[in-house]
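So, subunit A:
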Amino acid sequence: MLDFNALISTTMTDTLTLNEQVLKQINSQIANQLNTGVLVLDADFNIVIWNRFLQVHTDKIAKNTLGQSIFSAFPELPERWLSRKFSSVFQLNTPSFCSWEQRHHLFELPHTRPITTDSEFMAQNCTFLPIETDCKSKYICILIEDVTDVCHYQTKLQKTLAELAQISRIDGLTQIYNRRHWQESLEQEYAKARRHDKKLSLIMLDLDYFKLLNDNYGHQCGDMVLIEVSALISSLLRVEDIFGRYGGEEFAIILPETALSGAIELAQRICNKIATKVLIYKDQAIKVTVSLGVAQLSVEESNYEELITLSDNALYQAKALGRNQVCSADCSKSLLID
Partner candidate 1 sequence: MSPSVLICDDSNMARKQVLRSLPEQWKTSVQTATNGAEALTILRDNSIDVLFLDLTMPGIDGIGVLQGIQKLKLKCSVFVISADIQPEMQSKVKALGAKEFLRKPVKPEVLTNHLQQHGLL
Partner candidate 2 sequence: MSEFHLTEDQQDCLQELINVAMGQASDQLARYLDTFVYLKVPSIESVDAKDLMNTLSQQKNTMAVVSQGFFGYEGIRGEALLVYQEEDSGRIADLLGYEPDELSQDEQLIDISSILTTTFLNVFARQIDNQMSYNAPKLLPSAKENLSEHLQQMPFSWDLALKVNINYQVTDYSFNCNMILLIPETAITNIKHVLDRILAEF
């Protein structure tokens, strides 16, 4: 305090010095109360200034840190890459940035939301600013912003959106694709097959006497059968096949890059597996069968709906011929000719 008064009472020429002094105090207090890490490096990457934020969050002692290379003070930093980034700031005299979206953090600092976040360290947005002083010496100012909250909520939002997108594609009962998503997929696969001149086949299948099953054993039993049959069929498919619930007890499978013979083979396997599978409902053995219609995309169809109609017709054929069997669009055509 005494010093302060002494300064005031000095001559006029010192007024400027006083103002500078006050300014310096204000600046340094702002820097120390900022909720942002401030770090200044010289041209050799040695730390020349750091603010309270960093001192508090790093638990390092100023006298051990100031004057030290940033890479020895913070050994967690990716030295090669970051030095190259620093040199771009020095050489090009342009700012550089590092966002949590690409790199969660640079400095291993603890954050203030320990319970709700899944990362041990504070998520950071870092800015590297070129600083040039009167005496032509160059420095880099590093600003470290705590964006743990942003990162946390953004990650949560992304996860929720992904979950929602998934839910909107899935049939609640059978956990396979619902009709809407299945149909969208068919539209895409149809376009792809046309564009690249690739084969594409379709299987439509229907549980036989499903209404009777519901009447005899109740709807819970019917649901169980739908779930079990879906799971069984799923286990027989390749990853690229797209399996969906088309209607109540009707299912459909898109088979990309598959010819009719392959599709018939798969349909036959599904038919046999289901026919020989014994399902248990309330200690009762239940046997179900399916009828399947198969079709392959040919030059004739002008849209994907026509492919559905073809396999649907084949499915009716299989039903008409006594169920528990496979019919293809080919044989239904030949049957019609006969």
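Behind the choice of candidates: all candidates are chains of the complex that A comes from, given by their letters.
We take it that a residue touches a chain if its C-beta (ideal position, glycine included) is under 8 Å from a C-beta of that chain, and two chains touch if they have at least 3 such contacts; residues count from 1.
The model shown is predicted, which means the values in this text are computed figures rather than measured ones.
By the touch criterion defined above, subunit A in this complex contacts candidate 2 out of 1 or 2.
Residue ranges of subunit A in contact with candidate 2, taken from their complex: 78, 80-81, 84-85, 87-88, 91-97, 99, 101-103, 125, 127.
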